[in-house]
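Complex shown without one protein chain; remaining protein chains in place.
First chain written, first letter: the chains are A, B and C, and each begins at residue 1.
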Amino acid sequence: MVNAILLISCCDQRGITAAVSNFIAVHQGNIEHADQHIDHQKEIFLMRIEWALKDFSVPKEKIPQEFLSIAKRFAMSWDIYFTDDIPRVAIFVSKPLHCLYDLLLRQKYTQICCEIPLIVSNHPDARDVAQNFNIPFHEFFIDKENKCDQEQKQMELLRKAKIDLVVLARYQQILTPQFVAEFKNRIINIHHSFLPAFVGANPYAQAYQKGVKIIGTTSHYVSEKLDEGPIIEQDTVRVSHRDSLQDLILKGEDLERMVLSRALRWHLARKILCYGNKTVIFD
Amino acid sequence: MVNAILLISCCDQRGITAAVSNFIAVHQGNIEHADQHIDHQKEIFLMRIEWALKDFSVPKEKIPQEFLSIAKRFAMSWDIYFTDDIPRVAIFVSKPLHCLYDLLLRQKYTQICCEIPLIVSNHPDARDVAQNFNIPFHEFFIDKENKCDQEQKQMELLRKAKIDLVVLARYQQILTPQFVAEFKNRIINIHHSFLPAFVGANPYAQAYQKGVKIIGTTSHYVSEKLDEGPIIEQDTVRVSHRDSLQDLILKGEDLERMVLSRALRWHLARKILCYGNKTVIFD
Amino acid sequence: MVNAILLISCCDQRGITAAVSNFIAVHQGNIEHADQHIDHQKEIFLMRIEWALKDFSVPKEKIPQEFLSIAKRFAMSWDIYFTDDIPRVAIFVSKPLHCLYDLLLRQKYTQICCEIPLIVSNHPDARDVAQNFNIPFHEFFIDKENKCDQEQKQMELLRKAKIDLVVLARYQQILTPQFVAEFKNRIINIHHSFLPAFVGANPYAQAYQKGVKIIGTTSHYVSEKLDEGPIIEQDTVRVSHRDSLQDLILKGEDLERMVLSRALRWHLARKILCYGNKTVIFD
Partner (left out) sequence: MVNAILLISCCDQRGITAAVSNFIAVHQGNIEHADQHIDHQKEIFLMRIEWALKDFSVPKEKIPQEFLSIAKRFAMSWDIYFTDDIPRVAIFVSKPLHCLYDLLLRQKYTQICCEIPLIVSNHPDARDVAQNFNIPFHEFFIDKENKCDQEQKQMELLRKAKIDLVVLARYQQILTPQFVAEFKNRIINIHHSFLPAFVGANPYAQAYQKGVKIIGTTSHYVSEKLDEGPIIEQDTVRVSHRDSLQDLILKGEDLERMVLSRALRWHLARKILCYGNKTVIFD
């Protein structure tokens, strides 16, 4: 039961929906999900359409070629995905392990659909967890001097393992622009504050100091500017003067788990379209 | 800048989206919003599509006729609306006036787009508010004996005023099946609990008695069964042992205002499709 | 049925609760609410205690004098309030009127307990609303040159009217340090963002631009630094790519109403204690 998923963005014009849905209909495809969005300010059209390949008269591998003329007519940016291609995800983690554990359990119980061929860390703490789930663990000790070299080795590792997506599950290192460029819109980070509030280090301590009444968490694609890439998902929880800094961390970690897993699930289901510095989530 | 809005439901089949979007494209219409949903359990297809009539080659009044062949082909249930037809809304209210006040203010400041030609009540309390906003006020004293007669007069009044939608903004009378039938899926109620919990009278007192940690509010279409019609919108707020019954009411009234106004706004923007006893909100 | 309310802060020491509750017990007072908080980081003790004056053996006006020895023993900062002293509140407003309307309705229906002897604005827009509620309206046209003079006149007006508290219900002028100093911790502002995110002008436009998935609102005491005073209350609501800037404003205004009214209600019920740049809410 394989489906095809088309993600499209282009200038808003007459006839796009008709052209795309005709393409599917004339080849006997049955649409299972279709969603579109028009940014009326910027006159941009965005679409996600998913259809069953059962009975579809174009073989899977020829679909891109067949679709090309429509794509050209509307000057589309587009991608096509198939639900039997399981994405390969590398998890990067430092010392806090709650997000790592959560992702591994969700993958084990098929709540997120991906392969996890490797875990990378700049500390040894996650080694036991990785072993527990039978996933190869790669430790890269990082200091100021070896940072570039170590990142080169990490990138080499990712290329060899044909990694599609990098998840920073509380990885406390800033990636170089080169790394970010190679995985443009394919690195998902979890930042433990309600961005753009409390950028940078120790956001819970910043929030406690400030006396906010609500804390939050943000999952976003990594761009060259720290904590400024396109936001995928956020969530918040109420705190009060009764909550110590430790309580903030505890409440926040529950948010982190949920927010990161939602972002990852949407990415894997090809429900996210980036444009400008924003995301559209076709949930 | 008039738009047309089509609401469609039918059995899920190949080619529906293509047929509808072609219809719009060949007549030079530009789609501004399109959303669809397939209930895979019941194999039902539901769609809302909105397009600009500027440059559309079929005159407004002939659109239904032109669309008929497509509708027949797929055995659609369908409705078409135009954004320059302003719905006429009657508000029914009893003693608590917070929802009434809220709706009148939102209409005044154009947050909800409708005419409000009359207010109906079984008590005199709302008379001053109605006068304040220059809206005719109709009081119908109701007891067990005159209930049917009074409702007949209310229905007569609504017919004469060409009312499209009735909003029960905390109206404490149960409508007869005859009234409900005449305004099927055109009566919106606000029930001050998280349905299906706490059906019937005094839901805040029931919630207080039960010791719940969260209270809620539900806006729904009125059906023949009390508090059981299709749910449009719900919201909840946290309470604690520190909250008295009076505090619950205070917090709840804030929810009621928001939930009822959202439900009304969606209905007026033709964003709601009912099927079975559920709603789809194309927001 | 008058109650007395003591608000206390001092260094954390042994015996404070015993001393205060003894003071009430030996004079036949019955405690109705008592709450305390210890900031273990800063070793600060904070307390709110409310008791019935019925049967209390010290007459109301002599209570401060009688309490003085305890206050001195523990080097307390303290205030005493009586529930039959109704605070006098001035509302400042500019063009958006939703918060003003909301506060006036809540006061009318006794959800907030205060007198509102006057409304101040730098625009004429609120005049009709003020008249509608029979409240004197004072317009002060403000430009760069007359700002200081006009503020002097405003302060004179507040002094004559014996105003206890100023509420900035979407007042788009920055107050001078002199004004702020005269009403230290007695000016409540509503800022239409989740502070510290989106300080300054047009926070909804900033949030829309940034592509956040949640927007918020903050009510805080006004300090000399813009949008940086002690936070009283915050709330958030989910948004998506489907929400236009106008939708953000609509959703945000619902939050503003609720958050400002909660902050005001807590202040009037003497439930807020400020220390450092934070608040404790004894709710």
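Operating definition for what follows: contacts are C-beta pairs under 8 Å (C-beta built on N, C-alpha and C of every residue); 3 or more make two chains touch, one makes a residue touch a chain.
No experiment lies behind these values; they were computed from the predicted model shown.
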Can you work out which residue in B:Gln150, B:Thr176 or B:Thr236 touches the chain that's missing from view? B:Thr236
Suppose we count only contacts with the excluded chain; which residues of subunit C make the list? 12, 14-15, 17-19, 21-22, 24-26, 28-36, 38, 40, 238
Going by the touch rule given at the top, which residues of subunit B touch the chain that is not shown? 37, 39-41, 194-198, 210-214, 216, 230-236, 240-242, 244, 276-281
With the missing chain put back, which residues of subunit A would touch it? List them for me. 97-98, 101, 105, 109, 111, 132, 242, 250, 254, 257-258, 283
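Keep in mind that, in the parts below, only the chains that are shown with their structure count from here on.
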Over half of interface residue numbers shared between subunit B and subunit C means same, under half means different, so which is it? same
Centroid distance [mean C-alpha coordinates] between subunit C and subunit A, Å: 42
Per-residue multi-chain contacts in subunit C, two or more chains: 242
